[in-house]
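And now, chain A:
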Amino acid sequence: MTTETESLQPQIGTNERPALDQEKSMIEIDDLSFSYDHGKTDTLKNITLKIPGNQVTAFIGPSGCGKSTLLRCLNRMNDLVETSKITNGSISILGEDIYGPRVDAIQLRKHVGMVFQKYNPFPKSIYDNVSYGLRIGGEKNKKRLDEAVERSLRSAALWDEVKDRLQSSALGLSGGQQQRLCIARTIAVQPKIILMDEPCSALDPIATAKVEELITELADEFTIVIVTHSMSQASRVSDNTAFYYLGELIEFDRTQNLFSNPSKKQTEDYITGRFG
Partner candidate 1 sequence: MSKKATNKKSRGSFDGRGSGNFRILGLQLQDIIKAFFGGNAAIAVVVIALICFFLAREAYQFFPDYRAELEVYRKSGQEFVGFIDDEASKHQEIKSLAFQAYGYEIYHRTKQHEQILEVYNELRNRSKTAAKGVLELRQRAFDKGDSIAAELDPKIKEAAEAEYKAHNTRAEKVISEYLAEFTRDDLSTASLSTIPKEDFELVKKSVSESMTSKNKEDAEFILETKMLRDAASEAAAKALEPFYAGVMEISAARNELDKMIKELRPHALKTKQFAVAYESAEARKEALAEGSENATSEERRARLEIESKRVLTTPPNYEERNQILYDSIEAHSAAADSMLTQTRSGVAKLDASMLKSQDAIDRVAIIQKKSKKLSDEINKTENALRVWNHKEPYSGWKTFFGFFFGQKWVTNSTWQDFYGLAPLFSGSLIIAVIAIVISVPFSIGAAIYVNQIATQFEKTAIKPILEFIGAIPSIVLGLFGILVLGDFLQKVSAIEWLANLLPGFPIESRLNMLNAGLLLAFMAVPTIFTLAEDALNNVPRAHSEASLALGATKMQTVLKVVFPAAISGILAAVLLGFGRVIGETMVVLLVAGNRISVPDFTAGLGVITQPAHTMTGIIAQEMGEVGEGTLHWRALFMVGLILFLISLSLNWAAQSVIRKFSRHH
Partner candidate 2 sequence: MKALAIALTLGTALAVTANAQNKIAIKGSDTLGAKMVPQLAEAYKASGNDVAFDIAAEGSSQAFTALEAGTADIGMSSRSVKDEEKNKFTAAGKELVEHVAGVDMIAVIINEGNAVADLSTKQIEGIFTGDISDWSEVGGKPGKIAVYTRNTASGTYKTFQELAMNKRDYGSETQKMAGNEQIASEVAQNANGIGYVGLAYTEKDGIKSVKVEGVEASPSHKEEYALSRKLYYYTIGEPTGEAKKFLDWATSAPLAMKVIDKVGFIPAK
């Protein structure tokens, strides 16, 4: 991690890394309501949720239930929609209100990375893709960049496949490789949290398996929030699962509990495939 990023830490309120206490929540969502249309209708309604650190948390629910919207609230990507608005409540990461006046969304996103549904590497070389986040952060030292690129690609389990062609275009990789490259690109800036928006929906089963394996591995180091359509995927990779329906959080529990013994009727209906 570069010195610059380090100095920015206080902005989200962490002078020191907290102990890896599983029960201590990384993200606290408190009575959050969110609207895409200046507050006329709420897309998310009164959501309260504590997401623990260094675990994988899955968001599931039928299309339009608001799970992706909530995910995009966590790194303020929704700011890009001019008409969007938090109508109630707050989100805190490590105790700091991320919609607070002192918080800069640009800085926030350096700590909360994101991987998208469709793999989207830049039309640049593999090396430039991975080093992009560091470069825009001001890192110019070639050696440190080289190290970061290698470390990130190793973490994303891609190093061995691409080490001989770092300077060739990222668009020449296969779909699964491209998605893992996007993950490497995200972890290169050493965020605390990685948001994943249906990261495997555009991949074939073999590539999916590889990415899922990677997600589990990354959970040692990062807090991961993943939105998925696939309930089997949620049960395979996540420690906790939250189920949403029509903009409301219906149920949040350890994944095992939620799938084996849902406490709400709606959850049960959904996981048994009665709707969705």
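How were these picked? Simply put, all candidates are chains of the complex that A comes from, given by their letters.
What to note about this one:
Criterion: contacts are C-beta pairs under 8 Å (C-beta built on N, C-alpha and C of every residue); 3 or more make two chains touch, one makes a residue touch a chain; residues count from 1.
Please read all numbers here as calculations on a predicted model, not as lab measurements.
Within this complex, the numbered candidate that touches chain A among 1 or 2 is 1. Chain A meets candidate 1 in the complex at residues 75, 77, 80, 82, 106-110, 113-114, 116, 118, 120-124, 132-133, 136-137, 169, 171, 182, 185-186, 189.
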